[in-house]
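Take a look at the structure set out below.
For this depiction, one protein chain was excluded, whereas all remaining protein chains were kept in their positions.
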Amino acid sequence: MHPAILGLITIVIGVGGCIGYFWFSNVILDRVFFPPSGPNAGRNINRANAIRPWLFMGPAILALGLYLAYPVVATFLLSFQTRVPGGGSEFVGLDNYVQMIGEAKFREAIFNNMLWLIIVPAASTAFGLLAAQLTDRISWGSFAKSLIFMPMAISFVGASVIWKLIYDARPAGSDQIGVLNAIWVAFGGEPQQWLTISPWNSLLLMVVLIWIQTGFAMVILSAALRGIPEETVEAAIVDGASPWQIFFRIKVPQIMPTIVVVWTTITLVVLKVFDIVLAMTNGQWETQVLANYMYDKLFRAFDWGVGSAAAMTIMLLVSPILVWNVINARKEMR
Amino acid sequence: MDNIAGKKSSLTWAVHISVVVLVALWLFPTVGLFVSSFRTGDQISSSGWWQSLSTQESQLSPIRIEGDETATGDAFVIEGTLISGDTTVSAWGTSSREPNAYEPGETVDLGDGQTLTVNDDSTYVLTGPETFEGTRLPRVFMTASSPPVWTVENYGTVLFTGTAAAGIGQAFLNTLTVSIPATIIPILIAAFAAYALAWMEFPGRALLVATVVGLLVVPLQLALIPLLQIHNTIGIGKGYLGVWLAHTGFGLPLAIYLLRNYMVGLPRDIIENAKVDGASDFQIFVKIILPLSFPALASFAIFQFLWTWNDLLVALVFLGADDDSLVLTGRLVNLLGSRGGDWEILATSAFVSIAVPLVVFFSMQRYLVRGLLAGSVK
């Protein structure tokens, strides 16, 4: 059989199986176990409703537990162990953490990560909000949106190629093939190896991620902006508010929850991103970040202990966001 | 009144101009890559892509004379053209020390009775008293201006040559087989879970929401070995089922997080009215929530599709790296060879691989906008 047909069949089975689960599990719950009719109708409905959330969330909890929570627990345990030659491992307490904190590269990574965490989400969200607001007001807005969104469609590896070309430097005297140096030289500068100049090189790496993530922020925020009830905006116009006031006083507060979601999501991307750093500088010239440090330890040094400790550090950094989200979820439920 | 109208139109102009600037900034890097994908490797590394549109005067790499000699009387002559195409030579030389020693048309004595003439159209005449056979012919250094040259050869290399030709179609199918279920399955699962987390009452709800957010940050690299171990133990091994499950697991937190956030914002009355009318949660979900959440579903679908399409790591680990199971990104990356790094191939590969996501995005966008409009009618 042609592979395309086989592929199609596997797709149908995979997706169909999934739909089937939700359909049948609900049917069985309602018809077989707790039919909402007969003498115990009321009790049955209550019981069915107590079980149903878990039915709805079952596959998600299973997948999250197996594919994410389990590795996290395993990593947590690994971070207190070290490999012994000949297989197996032994408990070493906090040795891995002590070793990690003692490394200059780790401290550099923490510092850089802080910069990334502040600059990238802020810039991406700001540009995304700007793009969303501006493009919503013009006729060719959706076309413009597509173009700004396009970097999202490019893999991190592809993006690194694109920006390497921009930051490229040729010796003085020959034609520059990197845009940045071409402009720099046109204004009378000497060609610079941008990626080696700290701290600007970190910023130049951030630009790549901002370039990619702005599209994400824009799409989500644009949906939120369209969801704002017309009446509130119209009321403000009648009151004589300027466009700036409408935007900052009326619109932004109303989409604040969405802005927070976007900010959170990009923050999490930042914590995980390492492809860009790996492909462009591999953390050299003082551009190391935590995720790349972890990758280095795991797959270059084969030091699972310290690699796991670095991973736990990344997860620790996310805890403020975690707490904040719990509080928020509680508030929504009242 | 006029005043207000004038202000408004100048503001509209400002908006248009700002968007043009923003779009130009965002597009500029990609355009550079796109233009580069139509240039040869030597061109890319010798001049900026923005110069590829204009006629360039540049110092060319040396070209060695080659060709068959003809014997005329007591002399041997080799004639030919150094560069095909519309090139104008402004200076030339035969030594790396003085690459611009001579004018076009000048006849130069190379020693041993040999003479060389190079004309401005890069035709040359090399004469000598003895046969050139078995001797090394001279190199010619030229400063020449050449009009822009474009090539689709890179696309030919990426799509149709060598090992790529046999596998690119297969890789394309593999990628589709991976990414379509890996997009739909997590959305389905996440939509149900998001509804439960947004609108159903049960103990431990806030904790679950927090867990989902916490899991968003788990670095993928950590999960690879334990998960492949599980797959090998329970007998899934390497295959499509494994990749789908992996992508589902890794994509779920973001899906649940985004969808739940959207669903919480849906108007409470609609759902409560439906409940009063006796609709079950399943009916409410299918008939009300799903249609209303269409924009959010569509935007997440796009993200998840892009992510699975561009993914290399998960596919390599859970599907395998042999010829029959390679995905498109894997195939393109392999083209770069063991030591990699040819810009023209990189640029072309990048465009081949983003073609499908772009088509998907542009076609989905119509639905996205329609969905957004439907969603805003409350």
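Letters A and B name the chains as they come in the text, with residue numbers starting at 1 for each one.
Definition applied: a contact is a pair of C-beta atoms (placed from the backbone, for glycine too) under 8 Å apart; a residue touches a chain by one contact, two chains touch by 3 or more.
Throughout what follows, contacts and distances are computed from a predicted model.
Colleague: So which of "NADH-quinone oxidoreductase subunit K", "Alpha-glucoside transport system substrate-binding protein", "Heme exporter protein B" or "ATP synthase subunit b" is the UniProt name of the chain that got left out?
Modeller: UniProt protein name of the non-displayed chain: "Alpha-glucoside transport system substrate-binding protein".
Colleague: If I consider the whole complex, including the chain that's not displayed, which of B:S18, B:S45, B:T88 or B:T123 touches that chain?
Modeller: B:S45
Colleague: For the chain left out of this view, which of B:D74, B:D109, B:E133 or B:D322 touches it?
Modeller: B:D322
Colleague: One chain isn't shown here. Among A:R107, A:R137, A:R249 or A:R300, which residue touches it?
Modeller: Going through A:R107, A:R137, A:R249 or A:R300 one by one, A:R300 is the residue touching the chain not shown.
Colleague: Using the definition of touch stated at the top, determine which of B:V89, B:L312, B:L328 or B:A350 touches the missing chain.
Modeller: Result: among the candidates, B:L312 touches the missing chain.
Colleague: If you put the missing chain back, which residues of subunit B would it touch?
Modeller: Residues in contact with the chain left out: 40-42, 45, 59-62, 64, 95-97, 99, 136, 139, 141, 162-163, 166, 170, 224-229, 231-233, 235, 237-241, 312, 316-317, 320-326, 330, 333-342.
Colleague: Taking the full complex into account, what residues of subunit A touch the chain not shown?
Modeller: These residues touch the chain not displayed: 1, 3, 6-7, 9-10, 13, 83, 85-87, 103-104, 169-172, 174, 193, 195-196, 278-285, 296, 299-303.
Just so we're on the same page, only the chains that are shown with their structure count from here on.
Colleague: Could you tell me the distance, in whole angstrom, between the mean C-alpha positions of subunit A and subunit B?
Modeller: So the centre of subunit A lies 20 Å away from the centre of subunit B.
Colleague: Enumerate the contact residues on subunit B facing subunit A in the complex.
Modeller: Subunit B reaches subunit A through residues 11-12, 15-16, 18-19, 22-23, 26-30, 32-33, 36, 44-51, 58, 170, 173-174, 176-177, 180-181, 184-185, 188-190, 192-193, 195-197, 200, 202, 205-223, 226-227, 230, 240-241, 244-246, 248-250, 252-254, 256-258, 261, 264-265, 280-282, 285, 295-296, 299, 302-303, 306, 310, 312, 329, 333, 343, 346-347, 349-350, 353-354, 357-358, 361-362, 365, 368-369, 372-373, 375-376, 378.
Colleague: Note which residues of subunit A are touching subunit B in the complex, please.
Modeller: 3-4, 7, 10-11, 14-15, 18-19, 22, 26, 30, 36, 49-50, 52-54, 56-57, 59-61, 63-64, 66-72, 74-75, 127, 130-131, 134-135, 137-138, 141-142, 144-158, 161-163, 165-166, 174-179, 182, 211, 214, 216, 219-220, 222-223, 226-227, 229, 243, 257-258, 261, 264-265, 268, 271-272, 291, 294-295, 298-299, 308, 311, 314-315, 317-319, 321-323, 325-326, 329-330, 332-333
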